[in-house]
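A single protein chain has been removed from this complex, and every other one stays in its place.
Labels run A and B following the written order; every chain starts at residue 1.
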Amino acid sequence: MALDELKIGGMGASRRRVEDNRFIRGRGQYVDDVVLPGMLHMEILRSPVAHARIKSIDTSAAWDIPGVRLVLTGETMAARNLAWMPTLSYDTQAVLATDKVRFQGQEVAAVIADDVYIAKDACSKIVVEYEQLPVIVNPIQAQAADAPLIRDDKENQPTNKIFDWEIGDKAATDKAFAEADVVSTIDLHYPRSHPSPMENCGSIADYDRATGKLTVYLTSQAPHIVRAAVAMVAELPEHMIRIISPDLGGGFGNKVPIYPGYVISILASILTERPVKWIEDNTGNLISTGFGRDVYLQGQMALRKDGKIMGMRMHTISDHGAFYADAQPTKFKIGLMHSTFACYDVPAAHLTSEGWYTNKAPGGVAYRCSFRVTEAMFFQERMVQAAADDLGMDQAEFRKINLVKDDMFPYRTAFGFLTDSGQYGKCLDIALEAIGYSTFKQEQEEARKRGKLLGIGISTMTEPLGAGNSREYDIIGIKMFDSAELRVHMTGKAILRTGAKTQGQGHETTWAQIVAHELGIPADDIVVEEGDTDTAPFGMGTYASRSTPVAGAAVAMVARKIRAKARKIAAHLLEVSEEDIEWELGRFYVRGNQERGVTIQDCALAAYSNVPDGMEPGLENNAYYDPPNLTWPFAAYVCKVEVDAETGVWDVVKFVAVDDCGVRINPMVVEGQIMGGLTEAYAMASMQYITFDEEGNCIGSNYMDYLLPTAWETPGYELHEVVTPCPHHPIGAKGIGECATVGGPAAFVNAVMDALKHTGVRNIDMPMMPNRVYEALTTGKDISGMPPVMAG
Amino acid sequence: MYPSRFAYEAPKSLEEAIGLLNASGGEAKILAGGQSLVPMLKLRFAAPEQIIDINNIPGLEYHRIDPDGTLRIGALCRHEDLEFSTIIQDTFPTLAGAASLVADPIVRTRGTFVGSVCHADPQGDWAATMIALNGRIVAQGPKGRREIAMKDFVLGPFTNALAFNEIAVEAIIPPATGTARGGYLKLERRVGDFATASVAVALDMDGDKVLRAGCALAGVGGKTIDANAAISVLNGQTLTEASIAAAADAVAEAADPRTDHRGSADYKRHIVKTFVIRILTGIARSEQKAA
Partner (left out) sequence: MTSLFDEVQPAPAADVPTRRVTINVNGTPRTADIEPRLLLTHMLRQGLKLTGTHNGCDTSNCGTCTVLFDGRPIKSCSMLAVQADGHNVETVEGMGSASELHPIQEGFKQEHGLQCGYCTPGMMLAAKALLARNANPTEDDVRWALSGNLCRCTGYQNIVKAVLWAAEKMRAQNPQEA
């Protein structure tokens, strides 16, 4: 008599999404769709130059345009202590430039007007005199003895270096290298990229002078963090700040930081006493907001001649732009870069890292990357590829020798992470079988004779998802738990609110599935809300694939609390003691008499009409979940490509993805996440990057230069599934949202490298555009993508 | 992304449009497809005082082949009219080859062939095909109509030979005297990208002999490259590996590419050469099949 879990939309059901109902009708409510009475519109004037002193700003002509209500410059902000704001990495960032501009696109002034066209007219009338300074576009330039000091606004900042950081056992690693049979090295650059969700960032700030309450509609993946930051920056009391993140058109990390536009719109609302809407244009988004990557690798591996990895040394140099505005756990300056090689048994490892300021947009941790894990795993698989080649060993064979075996869990990595579960070898075997690996070498040789270059690339990785436990993880001091609040109404319907914030991941659908699983309430009877800080329990938001691991766990835990209370009510209704109550999906029954039972709906009604003596009425609770550990999904991605030797154009012939993310709440949603992530991987591998010319002009500040693949170029994917439940997660789930973006790029790159192997080329920096591939092919030389480039 | 203010007129006849253009003293721009102009207005790269919208002038959407084989394309013939055309596939294969490569499918529903040629973007596909095919533009002004040979039409990047008070009303492409063959290849990293290099080849053939070869290049110079002289080495020849190679070398020489983040000048020149070979080899193979 238990309910059929799939029929009620429980776990494992490919339940069709609830949020689709409004999106397919064009009834989503994104920030730009919100209209408040009396709303004004804001446009930002951005710097056309990358590094310059501001000699003067003349806004008089802007004020003269009819319909202009307010013009703000750094000077006006400074008078209110708002010209600078703290970043999520304990640095400061200019809100509107005062002394200097430090990157092309930096915010210089803002106009607030009756409509956005007028605001733009007025912006174009503002005259700024710049005195240009030398420009730095990469960390090598930043280190030069005669390099200009970018952050001359800071005390105790004598150079452009932001930090040095290290982790691991240097002595043991040095020893491993001294004793190695073969040392493999590879240097490369993971280029700057940008999450570029289809919806750009924006806010509508509405300060109500009568109540003293500030309401801000805002594109944020973490509205509670924004509330905390606004309370600090604007010095408004936290209970009088309401942040509402409505529907978000994608995030991918881009909507985690707090941007100057938000702060300016808040001040503008306070000053004009009207709501102020700021929606950035796409150029503003690409040129100034949270980007991803831009890290250089110097990688080394100490190898035994039978293929065993004895030691790993990694040095990374990260380019953070003009302000250190990463959003990442405090303890880890370079994020979770030290999760690299977690899927391999590496006895000794040492990671050193340095970060630098340059004249580029601030950021670095964004873009579906789990706090630098994209870099960690890309570097890992590129190093592994080079190592196998240097040993003269087959790529799959080398990985199999070194992958952590099933019986080695729980496994402590050389950098101190504890991985707890996985079937790495099985995943890889499935992928190799599906791509036809055993017959490929022969196929490759025969094709090369006919002038066709085929290649296969492998990428295997496990990554830490679900930041994170309070011992080690915090962002600006706030711990990274997450939360869920569940209220069951008298007819057994329910409302669930969490501290997460979906941007397309389908939480309105999937969280209800967890509740259905735990309580037997049909998922259709559960409404899910996120994003309003007045009603949602506190959470650190959705990014770094942390929501299923942390918020999802909180959902399961709160549902169990509800079930525990319902059990007591059931005992009361059935007039037995609680020890005699059994549970099956959707109902409690008397042990030994299965027909005698009450449904969860019966219990819900009783909570309002017939509770046992001494029990509070109602059926609701909340849960704050502090995860004991991260979760560790595993992926094996294998890609087969064909390279046109005459043009350098390469095409994906086949792509196989095997993902083990533990128990899957909604298989359809999981597969959607994987395919989306693989496409971002494909984009970065083939065409998508931001670069700079020697004057610091950003190449990649619009979609003519920043290339996102269309349906035409994007390959199809063959997906496979392995399920190794997470031993500590309440429902055995692991994160998945970012896995494919983390592990995917190396599969494409390794494939092209394999196709070019006969030329001796070891590396082509992404994106592997046709001209780079052709140059590598014809010269046999590695191709570096470090800026500056020559602008077209 | 908001244009500055301008005056707007939507004339219902060419005469009316030309009158407005004439009165504007050079401060007006013609709006046809708008797929180049409107984006420029939004970025404020263009800020004319007046926009003259010719979309309401009837009788300009056509493309047709005259009894003598001449192709005439009206000012409001859209890119997709040519992409889905049932009449140009065999007689104007160079155009048919380029049609589906212009911008993206949505832009192609509005953008116009003639407008694109007038825009004179060095990346522009249609201007290259017009040069390879020895096309002409019909300009109409207050004093009447005149024809401008395509090779005289593009003066420089985004600069054409129209007087300020002339509208381009038609593009004319002469027929092949023998059999028309041709092709268009474009290296773009994704749909809608700027071309790294594009090659238009048009052959007028008599059996397996080339009567006249035409060629033009996009994306490899400050303006569309006229490679007609270069490819004329094929005139009177049959298509052999040697003659194809010679033609490809000559055309590559005519390219004037710049090194930039899309590739080195050498790379772009190499692509030009490769594409010429591929187009000509493809034609030679289909000739053999037909024979």
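We take it that a residue touches a chain if its C-beta (ideal position, glycine included) is under 8 Å from a C-beta of that chain, and two chains touch if they have at least 3 such contacts.
Since we're looking at a predicted model, the values are computed, not measured.
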Where B:Asp53, B:Asp208 or B:Asp249 are the choices, the one touching the absent chain is B:Asp53
Contacting the left-out chain: of A:Glu199, A:Asp420 or A:Asp693, that is A:Glu199
Answer key for A:Glu5, A:Asp32 or A:Asp187 versus the chain not shown reads A:Asp32
Which of A:Glu107, A:Asp281 or A:Glu354 touches the missing chain? It is A:Asp281
Contacting the left-out chain: of A:Ile478, A:Met668 or A:Val723, that is A:Met668
Chain A residues touching the chain left out here are 16-17, 19-30, 32-33, 35, 66-67, 115, 117, 195-200, 247-252, 281-283, 503-506, 668-669, 671-672, 675-680, 702-704, 708, 710-712, 714, 716-717
Contacts from chain B to the absent chain lie at residues 1-8, 10, 31, 34-35, 38-39, 41-43, 51, 53, 55, 80, 100, 103-107, 109-110, 191-192
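The working rule: only the chains that are shown with their structure count from here on.
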Chain-centre distance (mean CA atoms) for chain A and chain B, in whole Å, is 44
Interface with chain A, chain B side, in the complex: residues 1-5, 44, 104, 187, 189-194, 196, 258-264, 267, 270-271, 274
The chain A residues in contact with chain B across the complex are 116-117, 120-121, 124, 281-282, 646-649, 686-687, 691, 699, 704, 707-710, 712-713, 769-771, 774-775, 789-792
